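A single protein chain has been omitted from the complex, and every remaining protein chain is retained in its original position.
And now, subunit A:
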Amino acid sequence: MTVRPRKQLHLAALPYAGEGSGADWAGSRVRSQIEFAPFERLARTAERGLFDFLLLADELRLREHRGRIHDLDVAGRPEPVTVLAALAAVTERIGLAATADATFNEPYELACRLATLDHLSGGRAAWNVATSQDVCTGGNFRRGDSLGVLDRVGRHERAAESVETARELWDSWTPDGVARPFAHRGRHFDIAGEFGVPRPPQGHPVVIQAGDSPADREFAASAADVVLARHRTPEAGREFYADVKGRLARYGRAPEDLRILPGATFVLGDTAAEAQERAFEMRRQQISPQLALHALERIWGTDLSSYDPDGPLPDIDPVTGPEREGPPDLTDLTGPTSPIGPIGLADPTALAEEWRALSRAKGLSIRGTVIEASGRQSFIGTPEAVAVELDEFVRTGAADGFVLVPHPAPDGLGEFVDRVVPLLQERGVYRTEYTGTKLRSHLGLPHPVWKG
């Protein structure tokens, strides 16, 4: 009797959670979110756990809140490609994924830097294609001044054309190392010449994309190798998974040409109760009284500093219209791994009403409400329970794997690697060694055909 092979899980690591991770970095022994040593430790740990890749986020401006720099969360990050190039020296197999913005950067330069990273790492580079949402970011960039800021559709188009252009550049050298001239004329770029770097070892560095809008899903289906999903429940995951995988055929792609990896957090304990207790304690650390008020101000769009975080929610309605301070919508509260998210994309008034109802029903303070209403750790339990749950997600078509955000960041990953990875291996759903040297091989992605 032949045993049908179990569907394999893919794992990646992201050292920064969303808001609230300040507690991790402030409290941990790391003491720096910028020095090289913590990144090196994380990369080595993830490689010990046979992860597919390590992903670094970028940052194009410091976050602001009501016109001032947001001081309650980790601020200040290193530039991803530079850190990953250094990590290539201290790791051998793990993929190195850099977030790089396609709104304010030019495809020629991005393609050069990513191709170089792929060469320096022997074929382990990935590009997480980001777009910039915020008008303020433009203040730091030439394009932001000279051309104004693109609308959402324009940003998507530009990102898609950036990827397309980068791939043309990577294909402009023949596989045996002859540079040939390229020319690209599109809506956003009109460029020509010779590309500066030979075809990368992977052919094309792996392209990663995040986002959930119909346009994001279409872009993922047409162009991405990996999608960072935000769905936390199996039902929502399955809907997204089926929808995006269903779109691939239109682009002549097979379902296994794209990996869907939701962002996820985890809390382990020797018993289920202990894990729950640790998770609650972690939430309390992450959602400080100040951060709870801050979260409320982002919804209410006004100064709430006179409120007591241990008292009831404000009975005033959120400010809408031109007097509103802060973001007009709530998208930046709902990052895939943000402890403040997901709170939906509801309008502020509806969301405030929802939170007040929750507070009344459960007798919760402001801080208690924020802890209760906002995101939770995705997987809480014993290592055995978490391993089963992760496998279930993948087996039932809700994901191909996960991008894990460790708490405390970044050293919490070691616990996962030591306690959960062996259980996944025992179940036969996770590799026991790297079988290839390139990121594409870890992800089971085909080597791109050279389009000469």
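The working rule: a contact is a pair of C-beta atoms (placed from the backbone, for glycine too) under 8 Å apart; a residue touches a chain by one contact, two chains touch by 3 or more; residues count from 1.
The rule is short, and it goes like this: contacts and distances are computed from a predicted model.
S.K.: Given that one chain of this complex has been left out, which of "Carbohydrate ABC transporter permease", "Ubiquinone biosynthesis protein UbiV", "LLM class flavin-dependent oxidoreductase" or "CRISPR-associated exonuclease Cas4" is its protein name according to UniProt?
M.R.: Per the UniProt record, the undisplayed chain of the complex is "LLM class flavin-dependent oxidoreductase".
S.K.: Tell me which residue among A:207, A:275, A:291 or A:370 touches the hidden chain in the full complex.
M.R.: A:291
S.K.: From the list A:11, A:50 or A:72, pick the residue that touches the absent chain.
M.R.: Only one listed residue reaches the unshown chain, and that is A:72.
S.K.: For subunit A, which positions touch the chain that isn't shown here?
M.R.: 22-23, 25-27, 31-32, 34-36, 40, 59-62, 68-69, 71-79, 81-83, 85-86, 88-90, 104-106, 108-109, 112-113, 116-117, 119-120, 122, 136, 139-143, 145, 179, 189-194, 196-198, 288-291
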